[in-house]
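Apart from one protein chain that is not included, each protein chain of the complex appears where it belongs.
Right after this comes chain A.
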């Protein structure tokens, strides 16, 4: 019982999570504890298993072994849809926005997905009561003046902002951002980081990031993965000072 009480305190508890693809073990017995409101970075070279870990937490991939619990509730067997209702949101490494829809419609699809009923067929979206939620959401990610633009006409940076906006629909509790700054210019990165810093403090955030500087600046705590295993954990200062990690990370990733 005492153990259960401890788990309640954590936003996310991952225990012994493993995922095999045939002979390949992409994620090997990873355990994590993330406190509510914590900003956590997951670092690691390509192939370290970071995205596979995200896929299992978000429910896109079933784990081969292990457990995941969110605010004390075991979600290991929940469908991705149910996890969204529990407050899990994610973005992808590659911008996945609905190119044929306007920015407003993209955000609206996200709001409906997080609240439901999602399949209403009688009333047009323009007359739906929760349609107004798209305005403030766009404002939070700096797209207020692009609401009517087709998402396909957005710049890459704006598409990343839109992705973040979609993930923020209807009070998420755990936000998983997979390389949110990938492919952004230095200025766009800065504005994205400012957006992340402005997120409500009670929102738990885990981000995968290749840019070590950005990652270390934006988070409270760092998890380093290597070849599917947990290599080290610590504060950004500890990680920055750890020569082994610097060698592995820069050696594999740096040019």
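Convention: a contact is a pair of C-beta atoms (placed from the backbone, for glycine too) under 8 Å apart; a residue touches a chain by one contact, two chains touch by 3 or more; residues count from 1.
One rule holds in what follows: contacts and distances are computed from a predicted model.
For the chain that is left out, the UniProt protein name among "Cell shape-determining protein MreC", "Amino acid/amide ABC transporter membrane protein 2, HAAT family", "Multimeric flavodoxin WrbA" or "Asp23/Gls24 family envelope stress response protein" is "Amino acid/amide ABC transporter membrane protein 2, HAAT family". Among A:32, A:110, A:164 or A:245, the one in contact with the hidden chain is A:110. Here the missing chain is touched by one residue of A:71, A:92 or A:221, and it is A:92.
Among A:128, A:191 or A:246, the one in contact with the hidden chain is A:128.
As for the chain not pictured, it touches chain A at residues 58, 60, 79-81, 84-85, 89-90, 92, 96-101, 105-106, 108-110, 112-114, 116-126, 128, 150, 166, 169.
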